[in-house]
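Removed from the display is one protein chain of the complex; every other protein chain stays in position.
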């Protein structure tokens, strides 16, 4: 249950039996494929989720960067992001375990919608905890959950955001462990969640590794994925980890700055791999954003889905081992990359995803004042000739944010939206 | 260029040479696969679009209807609907033809977004005409187009809706035919559009026909698809047309009523196959909603994508031939079906798509007062034991409409949304 | 079949208005004013709900007319009521022609048109390939069917249209729909050259706004000029400003006179054909 020194099971005693039961179920059904669990999981991922998903050569980006850029298209998964890989796996596992009820928490709403979809598909009652502030910010996702027949329980304590929702879900679970499974949405939390969620998400790299070999005859030089909690990241990396020649870049949200406001307890970024240090959060020892006392900092990113103060323990371990390189790009770079992929490739990415493309631009893009010193060709030493970028999700959910944040910044690459100011109607 | 008496090329003389050029290109590239056009089209549909898409057995619906219900998952296509099959085909064809610019019109915005995506993917400048009323009603789709770098040209004449946008696009095309291709969004318009769009969309039935045989060992008893202009309909039917034992149901929008208000020139439905008669609209002879003078009526449907007074000439012909059965369901039934599929299967369908499921419920669903006279089992005579329903698109775009229309109606099946009235924020 | 006569002696001025724009009574006055102003043929638009070939100026005229209650039957009354001594051509879309016969084809519409005194048709969405039934009905009732030759019309299509057109041919002077650009395209001469051997009068349209334009077009060889948007603009402006119909009619008459005079000047400038 550990990844080096990371991981573990730092949870209230009342939950430990559930964690043990889940560990047992994970080993039997997921690892040993008992009762054909994994076969059913894969069949449902295909039929319901739409897998396998393409590994697409990006024509315009490949030309721009003079590098073969391949896109792993998780944005095409049912629901619009990689989230369903995990949600479907866990809800199905809960069914095999004889659980009668699903709970989950959600911040930006992506995990909540994926869980609600999976629960509806598998005919399991489902309740989602969501802070009331997040509910007001993310109404389309709230409506999707309700329309999929999930109960959405507004959490009114504290600031009404993700952290309070996590606490509230833990509280529900602590009361109902015997009948209920808590679907954690990333490779975080107590063991066995980090390994289990990774296993469900690893279908990404399993497919991508086969596909890149079919298409290019070899392995890529690098794999890039954005990293918040890290489930799409480890999903995209897992099957490449043993391939020592494949560089793995976890692209974190640099937010508005990498520096920290200890006074306010705010880190204006979500770069826990790049800047965080070891601690215990939400059931696991990992890297996190904390002040010198050990209080968890408020993180920040223009992308709600990366806005988390911790990261999966396995990623923390792989970073310490030197196997994964943590990098980060700031909000501006991510927004520019959002527009670039939309305009050049006809794929509107999630803002989370845009971070990975922002890093690509920074390393391999045309020279700018910032990059004047680095000649264009050097990136080949860094990224190599063939790069896979994980398109973890689609950006429809981010339209409002992108427009608002783009207008604040006056980015050169952004399309002119002023025409619509003259015509009525809300977004 | 005709389907029986339907079809033809009723367009201004200035466009005829472009139509002839397109006919030639259609025959060479699409039909004869010159320069490997169709190979490239299929490769891009796979890599960029995500094809093949699953044919999924719907577990809960199959149980509800005591019929094997299979879902053809076009909602998983890049962009969220079948529209990309056609848009990608036409933009690629324009490229093969040496055109330098793409134009299209859009009403609800689905065809516009698909065209903008395809144009961005293939690096073609793109302008979309859209009525200003529709722009105000469909802002998320407008933003998606702009974000994909398409120009969106607001059309301010008349009522500022689809019909004015069509006229404006024709006007542009008439001025720019030599350099520009007009991407028509359905199996309507002058020849060769109806046949060409059908060919691009027929990948739906090509896949589905293979998949159903793999999964069940035989052909289905019936295929159901919603029908507005009819592109998803013919796409889903085409390869089954020669299979005489497969019944084909085109489910139109019955709107609020099938009766017509001649005084106001309004048909409160879009059921041109069920209730329309022969006439000439937008370049083709077909079935349409018109008054006794031949003026086109304003159509209506709760689903913007079905809200069109005409229908593809090939469908009109197949209905006259008795090969396709036109049926229709009203707004209420479609909304109920929207909620049923969302809740029972974890798939939020487009409102267009929901009409097809509404028909399934009406024919095969549990007895209600309305259906008291028809015993439950009779539906097997009608639909048979295995049914494919084309899930033409996803419903994210329809959330606002569904919530508003559901609240107006107080449907039993609808989830309670009142909790969100207490928490701030717009949709 | 006799619209050729309007082009016989001098270059013809062929104005267009949408019948019933902005309302039935005013429109009667306006059409009569065009006749007084020197029209040789008048193209009367019967408004269709989906005018795909029109520019926005005429599209808006169509909406005004429909909103004021225009219909095929009202259109025929309108024609009967007109007190003008000028040949009238009905410009409309095929569905109205087709549907008037309750789906039986164009013959009932043509019969009725002939009865009220219409002498020909321009149908912008009916290319030569689809025109067979209407051509036959026109022949039966002795009406002309005028086709539009576009700058893009070439080769076999020209031949097919030459066979079918009668009365006159409507030469679209440049690409685009009925429009409001200020320039008069030099391509007029080229367009006319392509149909030089046709034995019907050649009327050139699209973009003629004033006497000077008219003069240049006729100088370039046109047998007549077709003017729509410039006249509809006057109707639209009068409507927006709430001007009395007689004032608007006077402006139309004056504009008509300017255009007719321009055409006449053009005929004087015209280079004498060599040879013949």
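Letters A, B and C mark the chains as written, and numbering starts fresh at 1 in each.
Here, a contact is a pair of C-beta atoms (placed from the backbone, for glycine too) under 8 Å apart; a residue touches a chain by one contact, two chains touch by 3 or more.
No experiment lies behind these values; they were computed from the predicted model shown.
Considering the intact complex, the chain excluded from display touches A.
Interface note: of A:4, A:36 or A:294, the residue touching the hidden chain in the full complex is A:294. The residue from A:128, A:177, A:224 or A:360 that touches the chain not shown here is A:177. The omitted chain makes contact with chain A at the following residues, 8-14, 16-18, 20, 157-158, 163-164, 166-168, 170-171, 174-178, 265, 277-283, 290, 292-296.
Here is the rule we go by: only the chains that are shown with their structure count from here on.
Contact topology of the protein chains: linear, an open path with no closing contact. Relative to the C-alpha centre of chain C, the farthest chain centre belongs to A. With centres taken as mean C-alpha coordinates, the chain found closest to the middle of all protein C-alpha atoms is B.
We define each chain's centre as the mean of its Cα atoms; on that basis chain B and chain C are separated by 38 Å.
Centre-to-centre separation of chain A and chain B, using mean CA positions: 33 Å.
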